[in-house]
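Only one protein chain is missing; all other protein chains are in place.
Note that the chains are named A, B and C in the order they appear, and that numbering of residues resets to 1 at the start of each chain.
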Amino acid sequence: MKILLFGIAKDIIGSSVLDWKLEDEGSTSSELLVSLKTKYPELSKLRSIALAVNGEHALGEEILKKGDEVALIPPMSGG
Amino acid sequence: MKILLFGIAKDIIGSSVLDWKLEDEGSTSSELLVSLKTKYPELSKLRSIALAVNGEHALGEEILKKGDEVALIPPMSGG
Amino acid sequence: MIELKEQKDINISAIIDSVKSDYCGAVDVFIGTVRDNLVGKKVTKLFFEAYTPMAISELSKIANTVKERYQADKVSIVHAVGDCLVGETAVVIAVSTPHRKASFEGCQYAIDTLKDTVPIWKREYFEDGSHWVFSHP
Partner (left out) sequence: MIELKEQKDINISAIIDSVKSDYCGAVDVFIGTVRDNLVGKKVTKLFFEAYTPMAISELSKIANTVKERYQADKVSIVHAVGDCLVGETAVVIAVSTPHRKASFEGCQYAIDTLKDTVPIWKREYFEDGSHWVFSHP
């Protein structure tokens, strides 16, 4: 699975795309977020960090599949 | 004294400027408005009618002088 | 920029440019246009008449109040006089402020107050006649 990175998340992880091995097919987006925060503890220091799955803000319950487009969403600051 | 007329007031009085003889120099704008309504009763049928004296909305207490620029202000509808 | 002018001479871009300010992050612009109908009746055009010097003076008062009350840096108000066809611009108000909320509030105050205090009169033309509009007060 590829995870797209933007803004400060890209700086923390040091790349604009992260190759991520989905541990088991039935895991949820909130479980993935916990795994990412564990591997990259700097993410937890942000004011907020969330995921988008297939272009929608993730609520946490989404069951992830291999082909999903996942993105890390640090605090947004458009406008 | 010349009284400037606009919009429906111009239609009622039939002119864009009215020559008006100020009865006495100490009269107020509200007295002038009463005189105008008496002479042109159609003005009283409007939703509102007011005066401006020297380019300011009149409050009624203004003492009129011969050289003042007076205008009849029917309901405004800019915008 | 406080002006009354013919509809064809109203340049929205120039009005927006006139309020740009390096210390302001927000510009709100209100554009009043001629609607094709009024309570279901087809409008063909509007005609605006103004008591010009007093209208300019009242518009300037509005602009100054917006600057004071909403911390606006620049305020421009341009109103059409003469004929305005459907879809054409009757009024443009632009307000620049450091932060966005005040730009909306200041611009809305300006158009609301314009309708109450500025000596401009609108005549509506329909297919079967015309009349002066009585909006305010």
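Basically, a contact is a pair of C-beta atoms (placed from the backbone, for glycine too) under 8 Å apart; a residue touches a chain by one contact, two chains touch by 3 or more.
Every value quoted in this text rests on a predicted model; they were computed, and no experiment measured them.
Looking at the complex as a whole, the chain kept out of the display touches A, C. When the full complex is taken into account, the listed residue touching the unshown chain is C:111, out of C:1, C:111 or C:133.
Although one chain is not shown, part of chain A still touches it, namely residues 4, 6-8, 11, 46-48, 52, 55-57, 71, 73-79. On the side of chain C, touch with the chain left out of the figure occurs at residues 12-13, 16, 20, 22-37, 86-87, 98, 100-101, 103-104, 107-108, 111.
The rule is short, and it goes like this: only the chains that are shown with their structure count from here on.
As a whole-number value, the distance joining the C-alpha centres of chain A and chain B reads 71 Å. Separating the centre of chain A from that of chain C, both taken as means of CA atoms, is a distance of 48 Å. Averaged C-alpha coordinates put the centre of chain B at 25 Å from the centre of chain C. Residues of chain A in contact with at least two other chains: none.
Within chain C, no positions touching two or more other chains are listed.
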